[in-house]
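Before I ask anything, here is the structure I am working with.
Removed from the display is one protein chain of the complex; every other protein chain stays in position.
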Amino acid sequence: MILLKIISKRFMQILTKNWDKIDPFHIDTYARSGGYEALRKVIREMTPESVVKEIKISGLQGRGGAGCPTALKWESAAKTKAQDKYFICNLDESEPGVYKDRTIAEKSPHQIIEGMIIGAYAIGAKKGFIYINGHYEKSAEILTVAIKQALEKEFLGKGIMGSSFDFEIEIFRGSGAYICGEETALINTIEGKRGEPRLKPPYPVNSGLFGKPTVVNNTETLVNIPFIISRGAKIFSGIGMKNSPGTKLFLLEGAVKSKGIFEAPLGTSVQELIYNSIYGGGLEEGKEFWFAQIGGASGRLMTAGNLDQLLVYGPAEYPLGCGSILVVDKSMDLKDFLVSWSGFFHRESCGKCVPCREGTFRLHEIAKRIRNNDLLPDDQERLEDILWTLGNTTFCPLGNFAATAWKDAIRIFGDKIFKAA
Amino acid sequence: MQIKINNKSYDCNPDETILSVCKKNGIRVPTLCTHPDLLPSEGACRMCLVETNQAKCLVSSCTTKVCEGLEVITESEKTNKARTINLELLWADHAGKCAKCKRNGNCELQRLAKEFNIDEFRFVPRRGEPALPDEIDLIKDNWSHVVVDEENPSISRDSEYCIECRRCVKVCRDIQTVEAYGFNHRSSKSNVGTPYEKPLDCIFCGQCSMVCPTAAITEKDDTEKLEQALADPKKMVIAQTAPSTRFTFSEEFGQNPGTFWEKQLVATLKELGCDKVFDTVLGADLTIMEEANELIERIKKGGPFPMFTSCCPSWVLYIEKYYPEFIPNLSTCKSPQQMLSSLIKTYYAEKEKFDPENIVNLSIMPCTSKKYEAQRKEMDASGQKDTDIVLTVRELARLVRERKILPSYLKEKKYDPALGISTGAGVLFAASGGVMEAALRTAVERITGQELAKLDFEIVRGEAGIRCAGIDIDGLNLKVAVVHEIRNAKKILEEIKQGKSEYHFVEVMACPNGCIGGGGQPLPADQEIRNARIKGVLSRDKGMSLRKSHDNPVIKKLYKEFLEKPGSEKAEKLLHTKYTNRKK
Partner (left out) sequence: MSIQKILIQYEPVPENVLRAVKDVNRHNGYLSENDCEEIAKYFSWPLARIYSLASFFDEIRIKKDRKIIIKVCSGGPCLMEKSQAVTRQIEMLLKLEAENDGSPKYKLELMSCKGLCDRGPIVMIGDQIFEKVNPENIDDIIKDYL
């Protein structure tokens, strides 16, 4: 459910403003709501350097979870000299509880395409991929049609809008692996290799797909671009917080009254998102708030005492990640969650490095023992060591993700876990 | 530039990794997945983690490059904890299995486990196969499928011991270009193996067993076959030793790489119970006689060129499987092992009035590939299998240790002279370039009819993967090339196919630096060790009184009494072979 309403903090809808007016299968509905105006401005009036400058002023940060300044990536790729460059939209979205990118693709596919074309123009790429999660059949269908229609209108292809800028987009379907959401693993699968993360440095912006400069941006990051170009970076940077501007698509799930996707400015507190009537509307009848997990299965657990935390990018005690908030009430059993988290990371570990491959397996083993009330005498010590090694010695952040929720769970609910039920 | 490691300053180049700087300066950092021959490293095992002032978290020293102002701490509480816990996780599938393991005492994982005192059994094994048939229905998540492959004569695999370091994948893909292995599946089910778990079907060079840190990939163990033969009073066990083994056998017993231990090797074999010990170097001399003759015949006929050496069975298999169009180019000569074996069961058996059916030919070889060669269909010139048992140096050493024999305490013995006199030319077969040099010594003298002033052809020696030269023989510019490692062989084959290069004679060895880097040699092996072995080979050749194959008195006798001349009908039958197109 997407609502538009002005609240005490004056904010403009950036992403979802015209979604109820757009038919994803008809490009005209998008154009009529101001779509492709930003592209027109870029092609007619701006140089690639000025596009990058505008994004820099806006302060836009990556919406996939890492929050890396988008302009930094674009600038780096633009500066690296190469004949071929690539621009990739990351629609892999495999974090449990997250479906915002799918929604964007199903509601406003051209917004993604427009953002991509502008990005490709800025860095000098001639080819782009939209990497779609293997399970998102409908999104792939919609985007295929959208790309065709954009080609017909000369928004894509050779000589875009009569200029000398060429750009073509291909759809690439993933095959069901969470790790492929990581940019280097994603690039590896397009190259026909296993989806294992690569060493960084070199960073994809310098040496990415087939060794060429490649920018990988999350879908949500890209749909901010048309607004920034049309309305100006200054307006964008005035929304949200100074060091974390713009809005975010937050997902509210679990025991809240109103579940779904809500656009809100960055800097909104978790309290507001859960309890304000324009968002979550509080907990369902008869349910008592227990804890909230912020950012999917890899997120930290918030108890009632910290709900006033503002959700921003950048260093924060509770990183907002991809922006999903799972509200859990006291009727649930923590042990089920422990098994769910450990099972997920065990299944999705790529198997390259020892701590993650073995550690997630052992963590899941212990989780099952906890669920069956079968704990061994030194399981607590084992658990501490496994969580330490997952948090400190893995090749890529998946290990850290596996340990995050568990560490909070033990810290807050340790007695519940380690005492026999 | 300079960086600080453990509070001391060290010089380094900007392109180096922290690990290479540590290694150069003798600073110990444990590693499992990195190998000096297989760079750049991937950082998969997480053993080499160190603390730096550039990052909050631990970084892998094998992948992190040095930079200005870098300060590294290699031993701290954090690094120790990281290494200990990760080792424990790996050790879960190895704990308690060392006593019966082939790599007991020479296993990288065992060494690390000992260093970090991993003796607690905190994690249950997670690999195995269900023991009882009714367990098959109840396979719980705990058990990860294990693949055991004993289907080929050369290499044994058991994925129970695999730690997924991927060195074998790298060596097979990057150095040998065969890519028989891959890293399959995901998460805890991931394992290194062949596609669809098919039996290994490659060139059996054994380089994978050389780089494997545990017993996941090992040479096939034929020591039991030898024990049976030795115990059988009716059988006469006749041993022969490859040229390189006399330089590497010593390493298994604590000597420096390259130490010449010929007399100890013979003594050991005699102590084990072998009835006679002959020298494959004689076989090598014989190969030179036949091969030089073949080369000269081809020069007269005008082809086919280039002529490729055929003493390396992995190389022969590579041609048969991947480039069968070059089969006509292979020399028809058998390898020294096969030539000598067939002569033992015919010439020697006749002379000494032994029944060839009671002779068991044992050969001590530097490679796993010879096991495959011995059981090839064509290798039965004597009417039965010419070579019966092939043991790699590693197997021999294992057997010797089991029998509690100490080679350095044995009275030195010499080869039995009947087929045991050797020349420096034959000894050179041990290193890459040796076959070429030995062949040139004989071929040049035969073509010119004059004695060579200088016997050393330094131009064909060296470390480089491909070495070419033009040898001037009385106006004929003989274009030769020496190649080692299949990736270089592939390069040359492609060049020849595209008409970019022309050679008369090319020596190819599948293993790095030739047989001294073979798949059955003592572990570990890296470029430094191989260089030391090569030094031993060259110095032995220099110190021998006989340095040309055709000067070997036994060879002369063989031709006079039995074979008539190189290329004769008898020689064709016993010492030459045919090849098969095995391309799929």
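Just so it is clear, A and B label the chains in written order, and each chain counts residues from 1 on its own.
Rule of thumb we're sticking to: contacts are C-beta pairs under 8 Å (C-beta built on N, C-alpha and C of every residue); 3 or more make two chains touch, one makes a residue touch a chain.
Not measured: the values here are computed from a predicted model.
In the entire assembly, the chain absent from the figure touches the shown chains A, B.
Considering the full assembly, A:96 is the residue among A:96, A:157, A:238 or A:397 that touches the omitted chain.
Contact with the omitted chain, checked across A:34, A:134, A:157 or A:281, is made by A:134.
Only one of the listed residues, A:205, A:326, A:390 or A:410, touches the absent chain: A:326. Shown as candidates are A:122, A:146 or A:255; the residue that touches the absent chain is A:255. Although one chain is not displayed, chain A still touches it through residues 93-99, 102, 133-136, 170, 172-173, 175-178, 189-195, 210, 251, 253-255, 259-260, 293, 296-297, 326, 328, 332, 336-337, 339-340, 343-344, 347-348, 350. By the touch definition given at the top, chain B reaches the unshown chain through residues 137-141, 173, 178-186, 194-196, 198.
Everything that follows uses one rule, which is that only the chains that are shown with their structure count from here on.
Distance from the chain A centre to the chain B centre is 51 Å, each centre being the mean of its Cα atoms.
The touching residues of chain A, counted against chain B in their complex, run 177, 194, 199, 346-355, 357-362, 364-365, 378, 382, 385-386, 388-389, 392-395. Residue ranges of chain B in contact with chain A, taken from their complex: 42-46, 49, 57-58, 60, 63, 78, 81-82, 85-86, 88-90, 92, 122-123, 126, 141-142, 163-164, 183, 185-190.
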